[in-house]
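Heads up, one of the protein chains got dropped from this complex, but the rest are sitting where they should.
Chain lettering (A and B) follows the sequence in which the chains are written, and residue indices restart at 1 in each chain.
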Amino acid sequence: MALLEIKNLHASLEEEGKEILKGIDLVIQPGEVHAIMGPNGSGKSTLSYVLAGRDGYEVTEGEVTFGDKDLLELEANERANEGVFLAFQYPVEIPGVPGMTFLREALNSKRKYHGEEELDAMQFLKLVREKAKSLEMGDDMLKRAVNVGFSGGEKKRNEILQMAVLEPTLCVLDETDSGLDIDALKIVADGVNALRNENRGMLLITHYQRLLDYIQPDFVHVMAAGKIQRSGGKELALELEEKGYADFTGKAA
Amino acid sequence: MPNDMANDNALLKAFSAAAPFDGAPDWFGAATAAGAETFETLGLPTNRTEAWKYTSLRGLGSLSFAAPSADAKAVEIPRDSVAEIQGIEIVLVNGRLDESRSALENLPVGLAITPLPQAIEFENGAVKHALQDEGAIDGLPLAALNTAGISGGVLIEVAKNAVIAKPIHIISIGTAGDEPVAFAPRNVVWVGANAQATLVESHVGVGEGSYFSNSVTHVTVEDEAVFHHYKLQNEARSAYHVAMTHVTCGEKVIYDNFALSCGAKLARNEIRGKLDGSEILYAVNGVYMAAANQHLDNTTFIEHAKPNSQSREIYKGVLDENGRGVFQGKILVQRPAQKTDGYQMNRALLLSRKAEIDSKPELEIYADDVKCSHGATVGELDDDQLFYLKARGISEHDARNMLIEAYLRDALEEIRVDKVAEAFGTKITAWLAERALREDAAS
Partner (left out) sequence: MAATVETIEQVEQLGTEKYKYGFVTDIESEMAPKGLSEEVIRFISAKKEEPEWMLEWRLKAYEHFKTMEEPDWAKVEYTPIDLSDIYYYAAPKVKEKLNSLDEVDPELLRTYEKLGIPLKEQEILAGVVAVDAVFDSVSVATTYRKKLAEYGVIFCSISEAIKEHPELVKKYLGSVVPYSDNYFATLNCAVFTDGSFVYIPKGVRCPMELSTYFRINAENTGQFERTLIIAEEGSYVSYLEGCTAPQRDENQLHAAVVELVAMKEAEIKYSTVQNWYPGDETGAGGIYNFVTKRGACRGDSSKISWTQVETGSAVTWKYPSCILQGDNSVGEFYSVAITNNAQQADTGTKMVHIGKNTKSTIISKGISAGKADNTYRGLVKVLPGAEGARNYTQCDSLLIGDQCGAHTVPYIESRNPSARIEHEATTSKISEDQLFYCAQRGLSEEDSVSIIVNGFCKEVMKELPMEFAVEAQKLIGISLEGSVG
């Protein structure tokens, strides 16, 4: 069974009625890493939001199955608890809420959803410290309020930490490389690579090829004008790096 | 109470007697009567009224004012006191238009200036609306008192799409003879859609005596127009100055107001703005400088009625000797006014042990998606800056004066018309020089 199967997905902005996704087809099998590349405004981020269940988008046609579930029927938090994780391009600040408190709340929501025992404070602390270490995140960063006063790199590392703790089955990484210098990018990429396994699927959304030097995808898709225009292996990314998106948009990008 | 009432009536009489509007249409008489009635109901405000908590007009009630005589036209314009700009001048003496010294003809294309009595006679829509608007006097005793006995004024009309480069300059002169006089100027400004203009008001006095200027100005700025509105309040030091400005802005209007207040014994500058459109940029700013026996009040009310507009408000004050400053600012965000961005700040420096500042910045918010903040600070000069200057060899005294001047002049950045900023800067420097002389004399 495929991990994620998107069939002819059409989605519009609820308020303006403008169609952004114009028929997306994509299948991700367990263990696969897919990259979606495309110029700005191609609908890449919209795809990630529609998968995660953000308000403001209307699915007008098509279907999305996640394992044996109809993903579009689920609320955003249910999708998360089923194992869909979105690493945000712009992680949101939540003043006054310590990162640890937030993450423990999230983890226990998931455990409760699956009928598992919730972790107590000590068990949780141990778990987080372990995961944080490999991302070079100290206790002080975990105690700070969620994303408040974090640098771009810190925010992205924090997203990967949350991913590592919540152990999703599908990771959607939206422009995770944006705003990162090369050292931070390496740390983040190592974090992501460490999470690759035969059961987990990943969808990397990126504008540049740079991220793919560090996280090698199995498949690359080019998205433009709300559709996947071409699919191929990782060599496609290199080709794009050379030629740009002009072939797909009709103008130089 | 009976005593207060008697005082109120005396004031009302002094104003009504001044009214020069013989043969005005019936609606005008009705408006005047409504003003008198509202004033009688409300009475002269004291600090028991929340809106006048820090500024009581009780003292006014005990003075007996006479209506100004008609021959005040010989009064010279005190050029030292008014803003030094080469503008299109309109001169009011004790509230009455001096037509001989006012530019009523040969005006730039798109600009019309009409004496108020004529505009009333011609049933001008903007004037009619201004005088009949109950909202303009409701709960506002002094505006009602003005309506009850308007002494004169002008209608300024800027035609649609017109760009008037030269500032329009209203010079309102109060003269005090043997007996204190009371007068009530009323000016109406209408700025057509997409037009641009600048209005400067100079309120000044001649002589040492007392007088009471109680003015009301209506400003209507139509869609996409730009209007700069600046005011210098430099009345005689024993005068009372109460001014109400009603501003209404349409879609995408840019309106900015700056008031420099340094004159009068007691002054209240009140601006009530209604942001009745989206994407308006509205600013009310000012500087106030009070010295011995002066009481300077800036009161503002900003109503955001529609979404997506921005309001900015920064006032800065210095209070010397037993001068007293008052700042009351309120931002009201109505339910439909989502995405409002409002900011308000009052900063005050007390320069003397006898000075006082009272601030009341207020927010009243009914829309949930807004960004509103306000602040108020009262304090001393920055120790670090002071030390830095002293470390460069500047004496404490000079360093303080430098920092005070910098602090005040900084506020002038908000003025969009260079000539006006310069003129106001000169006034600030002069005020500080006067203060330095006082200090020298004392030491």
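Quick note on the criterion: contacts are C-beta pairs under 8 Å (C-beta built on N, C-alpha and C of every residue); 3 or more make two chains touch, one makes a residue touch a chain.
If you're wondering where the values come from, they're calculated on a predicted model, not measured in any experiment.
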{"item": "Residue of B:16, B:56, B:194 or B:352 in touch with the missing chain, whole complex considered", "value": "B:352"}
{"item": "Among A:38, A:53, A:191 or A:226, the residue in touch with the chain that has been omitted", "value": "A:53"}
{"item": "Option touching the unshown chain, where B:161, B:293 or B:377 are the choices", "value": "B:377"}
{"item": "Contacting the left-out chain in the complete assembly, out of A:12, A:45, A:81 or A:176", "value": "A:81"}
{"item": "On subunit A, residues whose C-beta touches the chain left out of the figure", "value": "52-56, 75-77, 79-81, 85-86, 88, 91-98, 100-110, 112-113, 120-121, 145-146, 162, 166"}
{"item": "Contacts of subunit B with the absent chain, listed as residue ranges", "value": "50, 335, 338, 348-380"}
